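Okay, here's the structure, questions in a sec.
For this depiction, one protein chain was excluded, whereas all remaining protein chains were kept in their positions.
After this line comes subunit A, so read on.
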Amino acid sequence: MAKIKPSQGAAYARIMGVGGYRPTRVVPNEVILEKIDSSDEWIRSRSGISTRHWASPEETVSAMSVEAAGKAIADSGIRAEQIGAVIVSTVSHFKQTPAIATEIADKLGTGRPAAFDISAGCAGFGYGLTLAKGMVIDGSAEYALVIGVERLSDLTDFEDRSTAFLFGDGAGAVVVGPAKEPAIGPTVWGSEGDKSETIKQTDSWEAYRNGRPEKFPALTQEGQAVFRWAVFEMAKVAQQALDAAGITADELDVFIPHQANMRIIDSMVKTLKLPEHVTVARDVETTGNTSAASIPLAMERLLATGEAKSGDTALVIGFGAGLVYAATVVTLP
């Protein structure tokens, strides 16, 4: 039998840089209230959200990604041509073929990297990060770019009072590259397909094309079932990721959960019994739920404001439609 040479990669991988893009238009709760019977007080108390960003027609999935990724590349100190893989996680890019990743890769001036899109809802960042880490360690890419990007305003039913206030738009990106020390822990991830109906697009594109639903498809969810799952099941997954990385809550500096709802975040912090010194990302207040973009966006903001610093140990966990989840411990860039 002929002998196949094994691939040769780095010993470990790390996040080298992070970047984000928030659309220019800031949308306060007052604007949401034009279409639903609710109140600013109700929205704040149930979700912690006071404003979110909505993209303009020019702030496309591609344009926002290029902005966020450009910052991440600059932050990492490498050149765009060195990137060997571009992974884009999104559920709100409305053209299935070709993958938007190739266009983004081209606009960034990356050369000819492997480029593809993934769909893992609000766990998309963790899924992409895990793939990127595997590539760097395997050697199939020396540097890999992970982008989470959403225009969820395109998938929002502004007349649905249980979701109209939740979602926002934006992009977040990280560059993953070789490291001398472990800087991305084991990923605890999975799916619960038996709960696939709890968060979903109302109707398929096919049904819409055939004129069955009159309304454009939008995101819908069983709010309390999702809340229960997120708060209790995901706290267990977060704990497993800490255990897998051999990190105690005391050693943790930062907690960056998917920014779905402040109430979920607060409740997870309690369930996990995180000590006072742990900085908790609460970006949802001014960003809303941006699905795959939420974790890198929150990470960028914590580093920009100085609430977190390079070298800090952070627990990240994403969870959402699928249902899917992914949690890991990382060293911040």
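Structural remarks
The rule is simple: contacts are C-beta pairs under 8 Å (C-beta built on N, C-alpha and C of every residue); 3 or more make two chains touch, one makes a residue touch a chain; residues count from 1.
The criterion applied here is as follows: contacts and distances are computed from a predicted model.
When the unshown chain is looked up in UniProt, the name that turns up among "MoxR-like ATPase", "(2Fe-2S)-binding protein", "Acyl carrier protein" or "Carbohydrate ABC transporter membrane protein 1, CUT1 family" is "Acyl carrier protein". Among A:F116, A:F158 or A:F227, only A:F227 touches the chain left out of the display. Checked against the full complex, the candidates A:R25, A:R46 or A:R161 give a single residue touching the omitted chain, namely A:R46. The missing chain lies against subunit A, touching residues 45-46, 222, 224-225, 227-228, 231-232, 263, 267.
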